[in-house]
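Here the complex is missing a single protein chain, while all its other protein chains stay put.
Up next is chain A:
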Amino acid sequence: MPYVYIGKRNFYFGKRLWEIVGNLKNFGEGRLLVRSKFERYPEVSYVKIIRAEPLMDEENLFGRVLVEKVFRGRHYGEYDLSKTAYKNDFKLVPRDEEEFYLSRTMKAEELEKLKKSLPEFIQFPPLLKEMISKQENNPNPLLKAVYNLGPNNSTVFIQPGAVCNKTKIENSKAPHLYENLRP
């Protein structure tokens, strides 16, 4: 092939979202698309198109897409995928295989089961505890825990009033560090 193309590479397998969606009626309303990069996870990840409005530039890179995103089995609701639609990583899911993906999405009850309850308060380290209790005349000061709550962390459930009394880290990889601790 006489034309040899030199440029940057990417390691995506698939087509750009606009190339797939431009070939479908109504710009692919209601169809499922899958990204090759997310196939490494055992759970199912796909994207269901609600509305796609391409800009129809030459390279088919830009436009607006509103999708329902499911990542690793969890449903993230409506999501604006415009910023990642240019990646040539997408594959169309034929209609017979749609059920495979839809059935493996976790429903609300399953997500409830996965919820981890975490304590609201943590104990202070011993020296700091002494200092604070003297300053505030409070024999048992507690530190309010701040958890990173986001769409990726939706199975965290904070139990109000619970106090974390652990001084050891369980299943640690260096147990010799905790051998001579006072309880």
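Following the convention adopted for this analysis, a contact is a pair of C-beta atoms (placed from the backbone, for glycine too) under 8 Å apart; a residue touches a chain by one contact, two chains touch by 3 or more; residues count from 1.
Following the convention adopted for this analysis, contacts and distances are computed from a predicted model.
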Query raised in the report: Name the absent chain by its UniProt protein name; which of "28S ribosomal protein S27, mitochondrial", "Guanine nucleotide-binding protein subunit beta-like protein 1", "Integrator complex subunit 13" or "Vacuolar protein sorting-associated protein 35" is it?
Result: "28S ribosomal protein S27, mitochondrial"
Query raised in the report: In the complete complex, which positions of chain A touch the hidden chain?
Result: 1-10, 12-15, 19-20, 22-25, 27, 53-56, 60, 88, 91-92, 94-96
